[in-house]
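All protein chains of the complex are present and in place, except for one that has been dropped.
As written, the chains take the letters A, B, C, D and E, and residue 1 is the first residue of each chain.
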Amino acid sequence: MSLEEGAGKPLAHYAAWRRAGDFIFLSGIIPVNPQSGTIVRGFKDIPVEVRQLVGETGEFSTDARQGPILAQSWYVLESIRHTVQQAGGQMSDVIKLVQYFRNLDHFPCYSRVRKLFYDGQPPVSTVVQVSEMLPSAEVLIEVEATAWLPLPP
Amino acid sequence: MSLEEGAGKPLAHYAAWRRAGDFIFLSGIIPVNPQSGTIVRGFKDIPVEVRQLVGETGEFSTDARQGPILAQSWYVLESIRHTVQQAGGQMSDVIKLVQYFRNLDHFPCYSRVRKLFYDGQPPVSTVVQVSEMLPSAEVLIEVEATAWLPLPP
Amino acid sequence: MSLEEGAGKPLAHYAAWRRAGDFIFLSGIIPVNPQSGTIVRGFKDIPVEVRQLVGETGEFSTDARQGPILAQSWYVLESIRHTVQQAGGQMSDVIKLVQYFRNLDHFPCYSRVRKLFYDGQPPVSTVVQVSEMLPSAEVLIEVEATAWLPLPP
Amino acid sequence: MSLEEGAGKPLAHYAAWRRAGDFIFLSGIIPVNPQSGTIVRGFKDIPVEVRQLVGETGEFSTDARQGPILAQSWYVLESIRHTVQQAGGQMSDVIKLVQYFRNLDHFPCYSRVRKLFYDGQPPVSTVVQVSEMLPSAEVLIEVEATAWLPLPP
Amino acid sequence: MSLEEGAGKPLAHYAAWRRAGDFIFLSGIIPVNPQSGTIVRGFKDIPVEVRQLVGETGEFSTDARQGPILAQSWYVLESIRHTVQQAGGQMSDVIKLVQYFRNLDHFPCYSRVRKLFYDGQPPVSTVVQVSEMLPSAEVLIEVEATAWLPLPP
Partner (left out) sequence: MSLEEGAGKPLAHYAAWRRAGDFIFLSGIIPVNPQSGTIVRGFKDIPVEVRQLVGETGEFSTDARQGPILAQSWYVLESIRHTVQQAGGQMSDVIKLVQYFRNLDHFPCYSRVRKLFYDGQPPVSTVVQVSEMLPSAEVLIEVEATAWLPLPP
């Protein structure tokens, strides 16, 4: 699985994003390729060229342990960027993130990846640990984004 | 319990809805009749005329199993529609839903009911499984809705 | 710990608040002093003058039991008020609260404290129980607030 | 707590190390200061000058989450180095490590710290997750080292 | 996966084996192919010609149940033999084994496989059940071996 066109497309009867006035609301995004229905499970499921950037070390045990959350973090945030671009904006327009984790021990890994997507002013952020997300317990993170993208007057 | 006046009224010291600019924000709605304080437990707690529509089959085991989530899903979404109407809008103005489940195995049933409420463009949607909701563990679903209902200029 | 300057300041690479049009979005606020990194654990961690107001009884068993949630509730809501004031508004401008609990048995205590902060029209409200919050299991509550604070024309 | 003299001294009726022929056997070392009896709980319990080296980020949530294992990893390995020095050797003489974790999710953090102690040939290594170590559940790691330090002929 | 070159190679920053005087110390070996990063999950992951030898029966339920531990036992012991051969010795030079299991119900299967590797004098042996091993809960066994292989005078 690489960064495909499908990233960010809705998996069921819901919209990937909706504009309401100057706001773009996104559905909660999970690390699942909507076309293949495959869950991102590790570095092999994200493009080769970003693996080191998000934290691949080359050591088997470390990568086996951290690969799932690092790869899912990248995939979800990249899907958000992709979706906001479809709406005509960019990552810096995303001003709010609600982040659901299955295990908050994963937060430091996610936090490291998120910094790659925000070099300027960071968004407001809410973080909680929930018991499960769709479609299965292999999903470690879901992120709901809100962007502010004023219409030209 | 049928579709009462009370549906959508706040159960404590909070507002059922608030307008802020062109947006209507709703409180998280649970399947509880605010006047009687009764939790919706199955088909017998929703109006006769909608039971088949939301999925009553007449087979005892199936209805005992799926009745609670189907009836709660209908009740909660109907309460949202009712609340948005009080604010001067309709279901299609609800552009965002955050849905909390106690058990994501219930998602397919909920999803089937939600389609009855949206024939046009669906809302953006976030779905997570949490460990409990108010007032008790019998509550299987809580839905927080946001509507966009521009004021007439 | 008393009501410090630091209350409401972001604990990581995220913003305490962001304005988007007429709205102020706040990050989820937890009962942690961002300067000392200390979690509010009971009445001793909030100012003397508010302890009775939020429910200190002087009975050891009762205070040991309810102190943590009462003190955390006050600290979090006070941090929200403080943050909204930094954005130029006040508590009554906060029109929406999403409240995450580790244990919904704590809801009545929280609800009692929240009334101290709202004498007029209450906000819309969503309440769920999640399995954990940052930074550790000692955090009993996290509150995400949204304010509506129209810019002067 | 900083790098004290006491690091690596036995906490009960056992030897910190014993020579047997050309080998130095060390007792399993835990992140506890043997003089104060204090468990290393985070960055504040290790010397200021090594905190960044072992991974302190300055972000509260990340440091609160990873601080305990990073600080304990450093303290335990530093105690091993200190103990081997008392026996007349150095870290590169330690040719075998058995590492007990309370949670193998901590392995990547430990692995990063361990590399700071080995720039040349690494030791052989065994890693397992056990249910608890002495003196309490706050201890996240215990490391048993064996050194080879031939006596001068 | 068959008996590859890679068997016994270190998965992270550690040595597969180290000589110290007349001893060869091995790292704890897990049933993972270090080149592909694949965990041995059953008979299909070991060479066809050894499957019956280690206990494949051809009965589906039995093989599904015992296949994982039988195949992992063979893979780990074969990796130990391979590693000792790289150091210039053979299986009978391995005089000590420490064996970590995830479930001691697996011991009889492992014990049967181990006899295939020792026809003469058996090694000393320690057996305990731990809660997890690297890289994940699918690993059922880890074995740490020590060999005595005196250098020619």
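Everything that follows uses one rule, which is that contacts are C-beta pairs under 8 Å (C-beta built on N, C-alpha and C of every residue); 3 or more make two chains touch, one makes a residue touch a chain.
In this text, all values refer to a predicted model and were calculated from it rather than measured experimentally.
Undergrad: Wait, the hidden chain, what does it touch out of the ones we have here?
TA: The omitted chain makes contact with D, E across the full complex.
Undergrad: Determine which one of D:Trp17, D:Tyr75 or D:Phe107 touches the chain that has been left out.
TA: D:Trp17
Undergrad: Suppose we count only contacts with the excluded chain; which residues of subunit D make the list?
TA: Interface residues of subunit D facing the absent chain: 10, 12-18, 20-21, 25-28, 98, 100, 130-134, 142, 144.
Undergrad: For subunit E, enumerate the residues touching the unshown chain of the complex.
TA: Spelled out for subunit E, the touching residues are 21-23, 95-96, 98, 104, 107, 111, 114-115, 118, 121-131, 146, 148, 150.
Just so we're on the same page, only the chains that are shown with their structure count from here on.
Undergrad: Listed by label, which chains are in contact with subunit A and with subunit C?
TA: Common neighbours, subunit A/subunit C: B, D.
Undergrad: Quick check on subunit A against subunit B: do more than half of the interface residue numbers occur in both copies, making it same, or fewer, making it different?
TA: Result for this pair: different.
Undergrad: Determine how many degrees of rotation, between 0 and 180 and to the nearest 5, align the Cα atoms of subunit D with the equivalent atoms in subunit E.
TA: Rounded to 5 degrees, the superposing rotation is 120 degrees.
Undergrad: If we define chain centres by averaging CA atoms, which chain lands farthest from subunit A? Would you check?
TA: Relative to subunit A, the chain whose C-alpha centre sits farthest away is E.
Undergrad: Tell me which chain's centre, taken as the mean of its C-alpha atoms, is farthest from subunit D.
TA: Most distant chain from subunit D: B.
Undergrad: With chain centres defined as C-alpha means, what is the inter-centre distance between subunit B and subunit E in Å?
TA: Roughly 56 Å, centre to centre.
Undergrad: Distance between subunit A and subunit D based on Cα centroids, please, to the nearest Å.
TA: 36
Undergrad: Measure off the straight-line distance from the CA centroid of subunit A to the CA centroid of subunit E, and report it in whole Å.
TA: 39
Undergrad: Name the residues of subunit D that each touch 2 or more other chains.
TA: 59, 61-62, 65, 104, 107, 111, 127
Undergrad: Once you've mapped the touching chain pairs, tell me: line, ring, star, complete or other?
TA: other
Undergrad: Considering every pair of chains, which are in touch?
TA: Per the contact definition above, the touching pairs are A-B, A-C, A-D, A-E, B-C, C-D, D-E.
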